[in-house]
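Yeah, one chain of the complex is gone here, protein chain that is, but the others are all in their spots.
Presenting chain A:
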C-alpha cells in the first residue's frame, strides 16, 4: 500500500491520533483514527510516539510522519491530561523545541544530545539540497566579502582578549 500523509493531528476525547492521507492506488483522501491506549499524564511521550510508529497495524501509514511530530502530539495530550489549556501546552511544546544558543551541548548525555540534534535536523532537512534534486549543484561557491564595513557578530566583544 502506498500512502502519502497529508495531515496528522490529535483528538483529546476519546484520545486518538488522526491521520489524513492520500491513498495513491485509488487517488482517494482517507482518514485513519488510531486510538491511544494506556497513556497517562505520567507517560513518556517519546516512547509512546515510537511505539505508535512501530505498531504493525499503523506502521505503513505513519512512514512519512516524523517521530518528532508524533512526540509533539503526545505532549499536547499530556498537557491536556495535566489540566493545562491548549495554549499553555502549545507554548510548552514550542519552548522544548527551541534551541538555547548558550547551551553547551558537549555536556549533554546521549539522549538529550539526540533530542537537540533531531530538532536541528528538521531545519537541515528543510533547507537541504539533495543529490537527486533537479537543481542540485555539487560545487556551490559563494563569496561573502569580509571587509571592515561589516557589522561585528557581537560574540567577540566582551571577551576579545580571551582569544
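The criterion applied here is as follows: contacts are C-beta pairs under 8 Å (C-beta built on N, C-alpha and C of every residue); 3 or more make two chains touch, one makes a residue touch a chain; residues count from 1.
As a convention for this text, contacts and distances are computed from a predicted model.
Visitor: Choose one: "Vps72/YL1 C-terminal domain-containing protein", "Superoxide dismutase", "Rab-like protein 2B" or "Ribosomal RNA-processing protein 4". The correct choice is the protein name in UniProt for the chain not shown.
Guide: "Rab-like protein 2B"
Visitor: Pick out which of A:13, A:26, A:40 or A:152 touches the chain that's been left out of the picture.
Guide: Checking each option in A:13, A:26, A:40 or A:152, the one touching the absent chain turns out to be A:152.
Visitor: What residues on chain A make contact with the chain left out of this view?
Guide: Counting over the whole complex, chain A touches the hidden chain at residues 99, 101-108, 113, 116-117, 120, 123-125, 127-129, 131, 137-142, 144, 146, 150-156, 159-160, 162-163.
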